[in-house]
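One chain of protein is taken out of this complex; the other chains stay put.
Letters are used for the chains, namely A, B and C, taken in the order the chains are written, and counting of residues starts over at 1 for each.
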Amino acid sequence: MPHPDALTIAGQTFTSRLMVGTGKYADLHVMRDAIDASGAQIVTVAIRRVELGAPGHDGLLDALDLDRLQLLPNTAGCRTPDEAVRVAKLARALTGVNWLKLEVIPDPRWLLPDPVGTLRAAEMLVGEGFTVLPYIQPDGVLARALERAGCATVMPLASPIGSGRGLRARELVKTVIDDATVPVVVDAGLGVPSDAAQALELGADAVLVNTALAEARDPVGMARAFRLGVEAGRAAYLAGRMPARDGASASSPTAGVPRLPDPEVPA
Amino acid sequence: MPHPDALTIAGQTFTSRLMVGTGKYADLHVMRDAIDASGAQIVTVAIRRVELGAPGHDGLLDALDLDRLQLLPNTAGCRTPDEAVRVAKLARALTGVNWLKLEVIPDPRWLLPDPVGTLRAAEMLVGEGFTVLPYIQPDGVLARALERAGCATVMPLASPIGSGRGLRARELVKTVIDDATVPVVVDAGLGVPSDAAQALELGADAVLVNTALAEARDPVGMARAFRLGVEAGRAAYLAGRMPARDGASASSPTAGVPRLPDPEVPA
Amino acid sequence: MPHPDALTIAGQTFTSRLMVGTGKYADLHVMRDAIDASGAQIVTVAIRRVELGAPGHDGLLDALDLDRLQLLPNTAGCRTPDEAVRVAKLARALTGVNWLKLEVIPDPRWLLPDPVGTLRAAEMLVGEGFTVLPYIQPDGVLARALERAGCATVMPLASPIGSGRGLRARELVKTVIDDATVPVVVDAGLGVPSDAAQALELGADAVLVNTALAEARDPVGMARAFRLGVEAGRAAYLAGRMPARDGASASSPTAGVPRLPDPEVPA
Partner (left out) sequence: MPHPDALTIAGQTFTSRLMVGTGKYADLHVMRDAIDASGAQIVTVAIRRVELGAPGHDGLLDALDLDRLQLLPNTAGCRTPDEAVRVAKLARALTGVNWLKLEVIPDPRWLLPDPVGTLRAAEMLVGEGFTVLPYIQPDGVLARALERAGCATVMPLASPIGSGRGLRARELVKTVIDDATVPVVVDAGLGVPSDAAQALELGADAVLVNTALAEARDPVGMARAFRLGVEAGRAAYLAGRMPARDGASASSPTAGVPRLPDPEVPA
């Protein structure tokens, strides 16, 4: 029986709406346990660092249970569309997976993606048969262009990568969600489960986190916390929130209730 | 085996950190199902409205599974300490329960509690043997005074009752949590599970919600969502969040990673 | 001719809505120049520190142009109502001024005022003929009680003293402003002129700042900035702001405008 609220990306369905990264963990055991606790079914890996044996990336692919997990190679570290396309092809050759989290990040300080370069790279990669999930700023017009180019999702940032500041550009993320025809995955900047829940409550289809787990005091406990937060936010979205009000509203309205006469009650 | 992270109030332990109200529901069946779905073990009831048969309160006590639930009578609708004390005694006589959520609310517009009247009533009720859980504004000095008076918890508001605006006075709620010697229960104004999660992440021991469930499109689904949100926030608090940063921080640091040479990869 | 928008406190009128403190300045010259630049007409001084010759307070009263300024002695450092009343009398004896900024602050960590003690001290001081301006948390019920006790204003905090975090408890400050019958002066926690402007836009009658000036890189420049910010906020309050909207609204609406035909324009 199909899950009543599955997430479908490029024809594949997932019951988890939490995606996770693999960077910054103290060791691969902690990483694996955190991924297990998160319930994530999609896991992203920086291909350049795997290839180059960057610290913490050696043996990374072997540590992942790829029978159960959808691998999502990413192009972290790529500054131009050409570089991203080359690394994408390397990723496919190396892993046999044609899903790609596309990152074109020329900005060394804020690690922000390039809108024009990302669109160009996405067009090329879709043409090469990739399933492309591009990382973008919360720009609704760019998101529409990427959909038209054939991307499988759009992944707007909540706040700068690794900042843990949460859903700071809430109104702009909302413009990406509105009228989206592909799943919206909020990526980057989420620090605590309430941030993830907010994104889902707003109508995002999923979130991706990495630093919030890897840098928690207890990454495995935090992974479980995010799993619950994502489920909470999605359940709230489906249940339909109360209206927010400017004023107060009594939980137990008094309209029509006579004032109590001085009661004679036993002490 | 004791629960590893139980909440203890006045010597009683609870595994749930979500308390719920009973007002504003369309009917008692929905209320009961929502309470079940919330996993709440403490349920508050407005005694005056029960006594007076206010709309929606007739048969309310019978609808609650009091074998499983700790009843928490409240003094909603009381404007003065004397009135609150009289209703408290009525509550005890009526229910046999000596727990009391103390509300002294003289303000018809914002439904805000009276700090001086609440402290006076609390002192009287503690002297009468009640277990007192006072509803207050997020005032750390008043909270300390209520602790000294023997209250079992303090219950600061997040934003005005029924407003659903969330944890607006975050910094002030933090001053109540800091150095508290009794459990802090954030009460009033929470609209969505992320609001509840935020309170727990900040260090609150529990939350109480009513309108957010009763006025959701699907109260039972929202009750389940809040249950998950509270569990997420508590788990995150225990796991220790990552530091929030002003700037960005790469998930997969590039320090020490040589730039990739032009790779020859198969298309 | 009377100023068209004067602030009246206890029968005295002021054209400035910015009050300032005298603590933390590098030296008294900078303080005096900053006060001049601020345009403030009401200046608060910690009497205990003056009396005790605390660092930076020696000669402070002589440095103020008391012909032009309304002195507002305060009871900073007092932890109980009795202590505050004693210092108030000392202030009056020392300065000949019966205005008093009442601070009863038992909390060493957050420097938060005691609601119950503040009300008690206010009642005593009003009885002794003082013009009392009490420092409080943003508690609308307490504010009403202080008005009834005869206070000349209420002074709710924006965020903890010296934190510079701005108007964090905006909704609660609003509950103090609503229905107030005496001027509301937002005091403590304002860090930049936009914070002050926000308070005035919300309907506060005035603000008081100290640390934001004294700890600026250029206290005199910042004093001028706050003067402008307060004037901006007041002018906006009087002019009536546009409604905030969820969506967008074109500055130059297109409704009824035919689409332009391909224009033949000269290059």
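Throughout what follows, a residue touches a chain if its C-beta (ideal position, glycine included) is under 8 Å from a C-beta of that chain, and two chains touch if they have at least 3 such contacts.
Please read these numbers as outputs of a predicted model, since none were measured by experiment.
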{"item": "Which displayed chains the unshown chain touches", "value": "A, C"}
{"item": "Residue among C:76, C:116 or C:177 that touches the chain left out of view", "value": "C:76"}
{"item": "From C:139, C:171, C:205 or C:231, residue that would touch the chain that is not displayed", "value": "C:231"}
{"item": "Positions on chain A contacted by the hidden chain, ascending", "value": "106-107, 109-110, 112-116, 119, 137-142, 144-145, 159-160, 163, 165, 168-172, 175, 178-179"}
{"item": "Positions on chain C where the hidden chain makes contact", "value": "21-24, 46, 48-49, 51-52, 54-55, 57, 76-77, 83, 86-87, 89-90, 93, 109-112, 128, 160-165, 191-195, 197-198, 201, 210-212, 214-222, 224-229, 231-236, 238-254, 256-258, 260, 262-263, 265-267"}
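Quick note on the criterion: only the chains that are shown with their structure count from here on.
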{"item": "Centrality ranking, top chain (CA atoms only)", "value": "B"}
{"item": "Copies chain A and chain B touch via same or different residues, half shared test", "value": "same"}
{"item": "Distance between the centres, which are taken as Cα means, of chain C and chain A, whole angstrom", "value": "43"}
{"item": "Distance between chain centroids, defined by C-alpha means - chain B, chain C (Å)", "value": "33"}
{"item": "Whole-Å separation of chain centres (CA-atom averages), chain A against chain B", "value": "29"}
{"item": "Residues within chain B bordering two or more other chains", "value": "109-110, 112, 160, 163, 165"}
